[in-house]
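Here it is, the structure, as structure tokens.
Only one protein chain is missing from this complex, and each of the others stays in its spot.
Letters A, B and C name the chains as they come in the text, with residue numbers starting at 1 for each one.
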Amino acid sequence: MRSFFFTFPVYYEDTDAGGIVYHANYLRFAERARTQMLKELGFSNSYFLKSPSPVGFIVHDCALTFKRPARLEDVLTIETKVTKMTGTSLFFSQIVRRGDEELVDMTIRVCTVNERLRPTRLPEELAGFFKDEAV
Amino acid sequence: MRSFFFTFPVYYEDTDAGGIVYHANYLRFAERARTQMLKELGFSNSYFLKSPSPVGFIVHDCALTFKRPARLEDVLTIETKVTKMTGTSLFFSQIVRRGDEELVDMTIRVCTVNERLRPTRLPEELAGFFKDEAV
Amino acid sequence: MRSFFFTFPVYYEDTDAGGIVYHANYLRFAERARTQMLKELGFSNSYFLKSPSPVGFIVHDCALTFKRPARLEDVLTIETKVTKMTGTSLFFSQIVRRGDEELVDMTIRVCTVNERLRPTRLPEELAGFFKDEAV
Partner (left out) sequence: MRSFFFTFPVYYEDTDAGGIVYHANYLRFAERARTQMLKELGFSNSYFLKSPSPVGFIVHDCALTFKRPARLEDVLTIETKVTKMTGTSLFFSQIVRRGDEELVDMTIRVCTVNERLRPTRLPEELAGFFKDEAV
């Protein structure tokens, strides 16, 4: 599966009094990167939300390992890959790096849900894309 | 108009790499205090959102003056007062203190809007309350 | 090990356009609960940061499972337990509930670090406490 890269600087809002990026914020960064990936594939959250059978994405579970801290004005890159697909879920590996240094390692499972937040099948367009691409 | 008081500690998430509370977070604190005020008056955002003519509250404008910084684990208190009422707006004065020290001074205008986010009249229950109370 | 309970309402700032609590915010809630636990044990982050050999706490890794969404003005409770202790780490189980419903299940490993963010031994006071308490 090919990798998508998302690069961004660390702002004051992202840091805490320890002088480093507040841990919860990596989940925000990760979602920005997944959104950007969708965009590069030609999709958007809105596209799926506004379809005849609206579909949203919610994080079902995630695991994060914080290896090294990031600091104000560091430029970070997130590498995003889909590692597995089921009928209603996409499994992501997302790695945050500063240059070559690995800072945070994330595995995130995203589910597709309908308007009542019930699990629903991955939209055809996405499933088709990842079926071809995923190992 | 009587004052409402809301007290809370400063957590890591509220601070930035400067070692102080990140300025934007005072608007979050202020909204918690206004929500708590509503609750003490017997109301809630949900109550108004779920009424037959649903009403929401949005901040129309605000002005903040930052006089002294707050730090990790400071215990802060916000004094909230309605200073003026119009047909569609409530004007708040909200002052953040640490003990006797004034840290941040906020004036905030909140408007009532309908489901399409158009200005709509303040709900009777609230208007009635503040008419009696406001000077 | 005994449980600590932390209760709080969901504010607008915690929610997203999906109408539910934004997933990253549960890590913020979890830290508030751990801070409150420390406080009930007679400690604080500042107490350890200002000791002769300053010690800070950082999240080393975490895993979250989102079972049910929380919504605006839900009142949530987090049950926090230390499940394991090593020389430099505390392992937490933190469960978010709305009434009896389990919403989010978190396991979080917190490490103690010195001023250069290097792993350092858990402060005696804390280690002593959890040695007696932990199974």
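By definition in this document, a contact is a pair of C-beta atoms (placed from the backbone, for glycine too) under 8 Å apart; a residue touches a chain by one contact, two chains touch by 3 or more.
Here the structure is a predicted model, which means the values were calculated and not measured.
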item: Absent-chain contact - pick from A:11, A:91 or A:129; value: A:11
item: Chain A, residues in touch with the chain not shown (by the definition above); value: 9, 11-13, 28, 31-32, 35, 44-46, 72-73
item: Residues from chain B at the interface with the omitted partner, ascending; value: 18, 20, 23-25, 27-28, 31, 56, 58-66, 69, 117
item: For chain C, the residues touching the chain missing from this view; value: 12-13, 15-20, 22, 24, 71-72
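Convention: only the chains that are shown with their structure count from here on.
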item: Interface numbering overlap (same over half, different under half) for chain B and chain C; value: same
item: Relative to chain B, chain with the most remote C-alpha centre; value: A
item: Separation of chain A from chain C, taking each centre as the mean of its C-alpha atoms, in whole Å; value: 24
item: For chain B paired with chain C, centre-to-centre distance based on mean C-alpha positions, whole Å; value: 28
item: Numbers and ranges of chain C residues touching at least 2 other chains; value: 28, 31
